[in-house]
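A protein chain is absent from this complex, but the other protein chains hold their places.
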Amino acid sequence: MTFDVEVAGRTRTVEVASADGVYRVVVDGRPRTVDAVRAGATWSLLVGVRSREVSVGDDGDGGLAVYVDGRRLAVRVTAAGGARRRAARRRSGGEHAASAAGPMSVGAPMPGRVVAVLVAVGESVAARQGLVIVEAMKMENELRAPRAGRVADVRVMQGALVDAKAVLVVIE
Amino acid sequence: MTFDVEVAGRTRTVEVASADGVYRVVVDGRPRTVDAVRAGATWSLLVGVRSREVSVGDDGDGGLAVYVDGRRLAVRVTAAGGARRRAARRRSGGEHAASAAGPMSVGAPMPGRVVAVLVAVGESVAARQGLVIVEAMKMENELRAPRAGRVADVRVMQGALVDAKAVLVVIE
Amino acid sequence: MGLGAVAVYSNCDRASRHVRMADEAYAIGSSAPADSYLRIDRLVDAALKSGADAVHPGYGFLAENEGFAAACRDAGLTFIGPTPDAIALMGSKTAARRAAFQAGVPVVPGTEEPFGPDAAEAAIATAAARIGYPLLIKAVAGGGGKGMRVVAAPEDLPGAIRAARSEAGAAFGDPAVYIERRLVRPRHVEVQLLGDLHGTVLPFVERECSIQRRHQKVIEETPSPVVSPALRAQLTGAAAAVARSVGYTNAGTMEFLLDQDGRFYFLEMNTRLQVEHPITEMVTGVDLVTWQIRIARGERLDLDPAAVLTPSGHAIECRIYAEDPDAGFMPSPGRITALRPAAGPWIRDDSGAETGTEVPIFYDPLISKLSAWGADRAQAIARMTRALDEYQVAGIRTTVPFFRWLLRQPAFEAAACHTAYLDELLQQRQGEPFESPGEDDEAAAVVVAALEAFEGAAAVRLKADTTYREGPDGHVAYVASGFSRTRGTAAWKRRARLEGLR
Partner (left out) sequence: MGLGAVAVYSNCDRASRHVRMADEAYAIGSSAPADSYLRIDRLVDAALKSGADAVHPGYGFLAENEGFAAACRDAGLTFIGPTPDAIALMGSKTAARRAAFQAGVPVVPGTEEPFGPDAAEAAIATAAARIGYPLLIKAVAGGGGKGMRVVAAPEDLPGAIRAARSEAGAAFGDPAVYIERRLVRPRHVEVQLLGDLHGTVLPFVERECSIQRRHQKVIEETPSPVVSPALRAQLTGAAAAVARSVGYTNAGTMEFLLDQDGRFYFLEMNTRLQVEHPITEMVTGVDLVTWQIRIARGERLDLDPAAVLTPSGHAIECRIYAEDPDAGFMPSPGRITALRPAAGPWIRDDSGAETGTEVPIFYDPLISKLSAWGADRAQAIARMTRALDEYQVAGIRTTVPFFRWLLRQPAFEAAACHTAYLDELLQQRQGEPFESPGEDDEAAAVVVAALEAFEGAAAVRLKADTTYREGPDGHVAYVASGFSRTRGTAAWKRRARLEGLR
């Protein structure tokens, strides 16, 4: 079976097969000898005589938290071709982030409660001016305008609970 | 859904339904109020205000190891009616253990290596006479005759690796 | 001690460990603290219903609230902590400063009276000008860096006052604040105390808590690397003198600032057990919580005073938070999908987090207090480093990578830190990631992630090739979700994966 594996901004194509409990792995066309066994809840990898312990956890949102000897890496595995399709869609402009000239959304960086809304629709704002204060885990975090502009939309009210990435204010 | 749940030699019929995240449980026809939530890898049960922590692990062979506030119970869950069918088969004589008069198998109590076979086919043995020595985990364990009789069959040789419950010697 | 335990819980804590470990548990309201953990009436009610003899207030929420202590007393419950009067006196930062001053202990220059919610802005500005900038605004009822702001110049004063009050009101139910001079690069050193009901007050070897981020302790250690036995005698003597002067009982901590010339100033008192108590327990062998209960029962504090001032080795605690250090320490609430905590010789992990735990948005994001002991500081640091390398979490981000980085900093190794050290250091590095795995690590991660995907898909293929049915004995092939699971993936996700991989 073939997978696209994305780590640190780079995608590799990985082919895996197994026979008699031994894995054959081909990474970007190059075969690799892999002595890998599942060890309880982790994997033991021997690369030559070098021993690595690797564990994999679900990081939500389809991402994986992979720990290699304790160092954390964010990894994404998709069916072969998936990464290419995603990149193509990114190029065609389907992503959230807009260009610097267009309208700009200010989103909640984490789930929390809106303590105060500091601006109203139509108001002009300076770059780094406070827009909304969100409280999470007893700390208040002020969300600021990414650039100067006019408030086109305010989508929350004081006291509201918001999810991570929810759009709170739009600046144009 | 209805299950047969066997614990400490007694089988109860348990009906479970859920609505809006609340469980309705009926045990042997008696409805019970159960405040149960999954808590990470365990369950938290509140019976009135009494708090119990219950965890369930696979004990192999279809059995479960259920820990209730740290006390271990062996539990078996089957589809409703399963326990009855099993009991019926037991009555009809499908089980391993034979009557005291018939031939009697001496099995390995655990996986291990046969260190010595102390009897041969046809030999007469006294009750509690040593038949086979099995070594596991560096300790030797002598398996003895459950009663006096004649060795009808010896199914292992010295040096053999045996599984738990494998029949080693038959006495008649 | 053979005592039964009764827990209380808010809605989002129904499944939490303290509920499961207790003998009985009582629901006290919804998740927002104001509707549950800050509701004195409901807490007392639950205690009375359960027939409990005594109430331990923990170290958050109402642990320093004299109203709660008084309500327990009035209901005939033993409050495991100081008297309401002592909490009122020493819990008010301004009153505590007066008490220290009267006991002959130096205090940091600052306002003598708190500013309530109605205090005029002009009056505050006048007091601030007298004390001088830079200064600190602090919540009278505060603790843990909440309700605290540094003000560098007069024009920032009103905004900072507003923010500090709002935080203090939300966190402690009291928006009163006061102002204090900001010393130059001081260390934060504190003295744990126990006092019994018979007049004995015992100070313990000091803790060093100078490593702070935004006024919140992140690493504590004991003993302080810069406190000599002579200074320890002075410092702990001063702490005990203040406690004796107010008839203090049960556990508490006197916090001091230590300036670069070795002079110390009383800062404030925490009239409760502190988050960092494990390290004191590690170097003295004294179980502080057990002693809190014994003292509340009226037992005599018969510990050897010299022994609890003489540390056996060195201990360090890292406060592990559900925060993303690579995103400016943004809170990272959510579900912990996998957790491997640290363990091993001379490691202690005080934690309520497990695989499956939902870290809520309502409370402080502390998920573990990881402590390490060593015969000396270097050994304690080495053990902590090893333990942090073992600590693995998926589903949320934590400050573990930050601690791995911090323990390698030369200034930390040399113990050359002050209370602003960490904030300055963090500002310098401008958001550079705390961890940079190498090429080899990437290659290993790629291979294992692919193996996991392959294994998952293989299990689904296996299914497709096989027929299953109920066994002849009615036995159903069954694997419970288990209290700790190695393999296996939710069926529908597997199925989806298979279809995706086709």
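Here the chain labels run A, B and C in written order, and each chain numbers its own residues starting at 1.
The rule we apply is simple: contacts are C-beta pairs under 8 Å (C-beta built on N, C-alpha and C of every residue); 3 or more make two chains touch, one makes a residue touch a chain.
All values derive from a computational prediction rather than experimental measurement.
A.B. asks: Using the contact definition given at the top, list the shown chains touched by the missing chain.
C.D. replies: The chain that is not shown is in contact with A, B, C.
A.B. asks: I'm checking contacts with the chain that's been left out. Which of A:7, A:34, A:77 or A:136 qualifies?
C.D. replies: A:77
A.B. asks: Looking at B:64, B:106 or B:154, which makes contact with the chain not pictured?
C.D. replies: Reading the full complex, the residue touching the unseen chain is B:64.
A.B. asks: From the list B:32, B:128, B:147 or B:165, which touches the chain that is not on show?
C.D. replies: Within the whole complex, the residue contacting the unshown chain is B:32.
A.B. asks: Taking the entire complex into account, which one of C:349, C:364 or C:441 touches the absent chain?
C.D. replies: Reading the full complex, the residue touching the unseen chain is C:349.
A.B. asks: Considering the whole complex rather than only what is displayed, give the residues of chain B touching the chain that is not shown.
C.D. replies: Output for chain B: 1, 3, 5, 7-8, 10, 12, 14, 16, 18, 23, 25, 27, 32, 34, 36, 38, 40-41, 43, 45, 47, 52, 54-60, 64-73, 75, 77-79, 109-113, 115, 135-141, 161.
A.B. asks: Mind listing the chain A residues that contact the chain we can't see here?
C.D. replies: Residues in contact with the chain left out: 4, 37-42, 44, 46, 49-51, 53, 55-58, 62, 64, 67, 76-79, 81-86, 89.
A.B. asks: Tell me, which residues in chain C touch the chain that this view leaves out?
C.D. replies: Residue positions of chain C that touch the missing chain: 1-2, 278, 281, 285-287, 312-313, 337-341, 343-346, 348-350, 355-356, 373, 375, 379, 382, 392, 394, 449, 452-453, 455-456, 459-460, 462-463, 466, 468-471, 475-497, 499-501.
The working rule: only the chains that are shown with their structure count from here on.
A.B. asks: Return the distance between the CA-based centres of chain A and chain B, expressed in whole Å.
C.D. replies: Here the centre of chain B sits 48 Å away from the centre of chain A.
A.B. asks: Quick check: how many Å separate the C-alpha centres of chain A and chain C?
C.D. replies: Here the centre of chain C sits 29 Å away from the centre of chain A.
A.B. asks: Which residues belonging to chain A are in contact with no fewer than two other chains?
C.D. replies: Residues: none.
A.B. asks: Could you list the positions in chain C whose residues touch two or more of the other chains?
C.D. replies: In chain C, 484-485 touch at least two other chains.
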